[in-house]
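Presenting chain A:
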Amino acid sequence: MSKRHVSAIVNGDAVEFLTDPGMTLLDALRDELDLTGSKEGCGSGDCGACSVIVDGRLVCSCLMLAAEAQDRRIETIEGMAQGSDLHPLQQKFLEHAALQCGFCTPGILMASKALLDANPDPTETEARYWLAGNLCRCTGYDKIIRAVMDAAAEMRQARVS
Partner candidate 1 sequence: MAHVIAPSDCRQFTGGLSEFDIEADTVRRLVAELDRLYPGLGSWLDRRMAVAIDGEIHQDAWTSPIGPKSEVYFIPKIGGG
Partner candidate 2 sequence: MTDVLDRADATPRLKVVGTRPIRPDGADKVTGRAQFGADLTMPGQLVGKILRSPHAHARIVSIDAKKARALPGVKAVVTGADFPNLADEFHEGGEAASNLRDLAMNVMARDKALYDGHAVAAVAAISTAVADEALALIKVVYEVLPHVIEVEAAMASDAPVLHPTMFTEGLDERPALPSNIAKRNRIARGDLDAGFAAADVVIEGRYVTQAVHQGYIEPHACVASWAADGQCNVWSSSQGQFMVRTYCAKVLGLEISNIRVTPAEIGGGFGGKTTVYLEPLALALSRESGHPVKMVMSRDDVFRATGPTSGSVMYVKLGAKKDGTLTAADVELKYQAGAFAGSPVGAGSMTALACYDIANFVITGWDVVSNCPKVAAYRAPGAPIAAFAVESAMDDLARKLDIDPIALREQNGVKNGVKASYGPTFANIGYLETLAAIKTCPQYSMPLGPNQGRGVAAGFWFNVGGESTAAVHINEDGSAVVVTGNPDIGGSRASMAMMAAEVLGVPVEQVRPMVADTASIGFSMLTGGSRTTFATGMAVVQAAEKVVAELRRRAAVIWDVAVDQVVWADGVAVCRDPAKATGKTLTLEGLAGQSGRTGGPISAQVSLNAQGAGPGFGVHVCDVEIDPETGHVTVLRYTAAQDVGKAIHPSYVEGQIQGGVAQGVGWALNEEYIFDREGRMENAGFLDYRVPVASDLPMIDAILVEVANPRHPFGAKGVGEVPIVPPLAAVANAVRSAIGVRMTELPLSPPKIRAALDAKAG
């Protein structure tokens, strides 16, 4: 079983790693690149804890093969803040107490970012359906949705001014 060499851009940096044919992108991120911010809650595409953005598209990294990452641009939770400045979503999650255990949080933040990248002014219902692939067992989603809506409003404001 020979390994395959993969080069990709992860959070803006060129990276290289070796992968087994069956290895998922999630395992490559966590085990090969030490980016353990993406979590595995199910390994079957049902919980969203492993959500990352690949070439601008939200994907479950547990469902994507690492080999498919060749030449792709991958964004993970570790690249969300700009240096020590938190992304508005991260900041709003903190202000709204939108996390309890925090295990779903990286995935939900990535999914929310993908939402706001595509739709800067979502309705509450749109946000709820967009995030329907991301399970949170702690919060009941109330504060998560509020944080996302508030971050969206703030980001729109920032764009205008």
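Quick note on selection: all candidates are chains of the complex that A comes from, given by their letters.
Definition applied: a residue touches a chain if its C-beta (ideal position, glycine included) is under 8 Å from a C-beta of that chain, and two chains touch if they have at least 3 such contacts; residues count from 1.
Predicted, not measured: the structure shown is a model, and the values here were computed from it.
What touches chain A in this complex, out of the candidates 1 or 2, is 2. Taken together, the chain A residues at the contact with candidate 2 in this complex read 20, 30, 35-44, 46-47, 49, 76-78, 80-81, 86, 90, 93-97, 99-106, 109, 125, 127-129, 131-146.
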